[in-house]
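Excluded from the complex is one protein chain; the other protein chains are retained at their positions.
Labels run A and B following the written order; every chain starts at residue 1.
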Amino acid sequence: MRLTCPVCGDRDHREFTYKGDAVMLDRPAPDAGTDAWDSYLHLRDNPCGDTRDLWYHDPCGAWVVVERNTVTHAVTGTALASEAKR
Amino acid sequence: MRYSGLQVLKEGLFGQKGWKPVWRDPAPKSEYDIIIIGGGGHGLSTAYYLAKEHGLTNIAVLEKGYLGGGNVGRNTTIVRANYFLPGNSEFYSHSLKLWETLEQDLNYNVMHSQRGLINLFHSDGQRDAFVRRGNAMINQGDDAELLDRAGVRKHLPYLDFDNIRFPVYGGLLHRRGGTARHDAVAWGYARGADQRGVDLIQNCEVTGIDIENGKVRGVQTTRGAIRAKKVAIVTAGRSGQVAALAGMRLPIESHILQAFVTEGLKPVIDHVVSFGMGHFYISQSDKGGLVFGGDLDFYSSYASRGNLPMKEHVMDAAMTLMPIIGKAKVLRSWGGIMDMTPDGSPIIDKTDTEGLFVDCGWCYGGFKAVPGSGFSLAHLIATGNHHAPAARYRLDRFRTGYGIMDEEGKGSQHNLH
Partner (left out) sequence: MRLTGKGLLDQSRSVPFSFDGVAMSGVEGDTLASALLANGVRVVARSFKYHRPRGILAAGSEEPNALVTIGRGAETDPNVRATVQELYAGLDAASQNRFPSLKFDLLAVNDLAAPFLAAGFYYKTFMWPRSFWEKLYEPFIRRAAGLGALSEQHNPDRYEKAFAFCDVLVIGAGPSGLMAALTAAQAGLDVILADEDSRMGGRLLSETHEIDGKPGHVWVDEMLDTLRGMDNVRLMTRTTVTGAYDQGTYGALERVSHHRARTEGLPRECFWRIVAKRSILCAGALERPVAFPNNDRPGIMTANAVRSYLNRYGVATGQAVSIFANNDDAHRTAHDLAAAGVNIAAVIDSRADAQVSGDFPVYTGAQVIGSSGRMGLESITVRHAGGTRKIRTDCLAMSGGWNPTVHMTCHMNGRPTWREDILSFVPTPGSVPGMSVAGAANGSFSTAACLAEGAAVAAAVASDLGKKAAPAATPKAEDGAYRLAPLWMVEGKGRKWLDFQNDVHVKDIDLAARENFRSVEHMKRYTTQGMAPDQGKNSNVAALAILADATGRGIPETGTTTFRPPYVPVSIASMGAGSQGKGFAPQRLTTSHHAAVKRGAPMIEAGLWYRPSYFPRDGEKTWRESCDREVGYVRNAVGIVDASTLGKIDIQGPDAAAFLDFVYSNTFSTLKVGRARYGLMLREDGYVMDDGTTARLGENHYVMTTTTAAAGEVMRHLDWVLQGLRPDFDVQIVSVTEQWAQFAVAGPKSRELLNGLLDTPIDGESFPFMACGEVSIGGIGGRLFRISFSGEHAYEIAIPARYGESLYTLLVARAEELGGGPYGMEALNVLRIEKGFITHSEIHGRTTAFDIGMERMVSAKKDCVGKTMSERPGLKDPQREQLVGLRPVGAVKQLTAGAHLFAEKAEPVRVNDEGYITSVGYSPTLETYLGLGFLKNGRARHGERIKMVDHLRGVTAICEVCDPVAFDPEGGRVRG
């Protein structure tokens, strides 16, 4: 599998470390309550198809949001997490 | 039809004409007492134990493909009871006891081979962690022995003791650990369930779960609607999709785990061996192929196939640990879809919907759990009470923080195991 690091370009996925669903970008407020935190940290849509997930490009230290398909492994887009967040 | 050496001889004399189908292919009835969604190892064993232990036989197992086509047919066949955290410890201990009489129970040779499992360790810290594990195994009533370097050398003289990057300090030997013929486990349970009257329905995909007033009423399938009083989702690898039919989100991400087999070789590896400084575990099948695996590919996926980096990591580990197998040639590699939970331990529980049960989240440990999972889920479905050895496999443990079972110490959030 290959991913495009927005900083470094097209790279083999062995250069990346995976974090999981991009829902992790949306950290609830500390007082958001148990449901919100359970949903944030544990419960997953776990889509069989298109997904957005988070990868760390170890050589350059960029966190990348990847738009990807979990069945075909097709990658349709990547963006810096810091920008996706803003 | 009962299987025996005598029967095999008799059929040999008469041209194998007398063998009967191992299971029927019934059409689905319009209603069952219990529907098990998923005809894999866990679903089939659940049906079997419902029939055998609880006398319940008005049961259908609905399988969207072929029986045993999921992870029970694509794993590295390891059977062990070497867990150390409360919850896992008693569950896998119970499961191993079921394994030990499984052939006689099922009248089917699943080739359960207690050839011994050796987990290697490569530092003082790892040794202490394995000692803690081994002591927990003995506390539970299972077996464990601590091997020092010389002890490992006696059992596994072929390891690279001199040049390996992370020297072998010793190992934890679990003599009752071993392997079994994976497909035979599915077939044995399927045959046993069928013989007791369970309807095994293949090529029948569940497309909806009917719920009224908080109670389950049945399922919609590609072969029509089927009513049922109780429904169990036993579809590891697809748990999220099936649970979504009941409006549930699960604490599960699906990941790929690859496995490998080489061409047949004369016996060289007699145990199950696992490396402690990289992800690599290996045994040799009775046919002679080296069967081995490693870690997840580490990205969520339903593709049942993996990529090169993890393949290479596994071969790298093989070469540093046991360079005698370098000239063995890999014949085939495949991938299973793992239900990964945050803490790496499974779920066998009721749900908020009355009559709806889930058995999921087996991570990469589902094969050895096949007997125990079916037994415990059958108990829960039949009696409404959690079976003691599986009583900690609760769905809400992440929410409450009670009873989290993180064997690897990596954490209780996704993608750490």
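As a working rule, contacts are C-beta pairs under 8 Å (C-beta built on N, C-alpha and C of every residue); 3 or more make two chains touch, one makes a residue touch a chain.
Computed from a predicted model, the values in this text were never measured in an experiment.
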{"item": "Option touching the unshown chain, where B:222, B:385 or B:400 are the choices", "value": "B:400"}
{"item": "Per the touch definition above, residue among B:139, B:222 or B:385 touching the missing chain", "value": "B:139"}
{"item": "Missing-chain contacts mapped onto chain B", "value": "3-5, 7-9, 11-13, 15-16, 19-25, 65-69, 73, 86, 89-90, 101, 103-104, 107-115, 122-125, 127-136, 138-141, 144-146, 158, 160, 163-167, 181, 183-184, 187-188, 202, 262-268, 277-278, 284, 286-288, 303-305, 307-308, 311-312, 314-320, 323-334, 342, 397, 399-404, 406, 408-413"}
{"item": "Residues of chain A in contact with the chain not shown", "value": "1-3, 12-13, 17, 19, 24-25, 27-28, 30, 32, 37, 41, 54, 56, 58, 61-63, 72-75, 80-83, 85-86"}
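The definition used in the following text is that only the chains that are shown with their structure count from here on.
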{"item": "Separation of mean Cα positions, chain B and chain A [Å, integer]", "value": "29"}
{"item": "Residues of chain A that touch chain B when the two form their complex", "value": "1, 12-14, 17-21, 34, 38-39, 41-46, 48, 51, 53, 55, 68, 70-73"}
{"item": "Residues of chain B defined as touching chain A within the complex", "value": "238, 240-241, 244, 249-254, 298-303, 307-309, 342, 398-399, 413-415"}
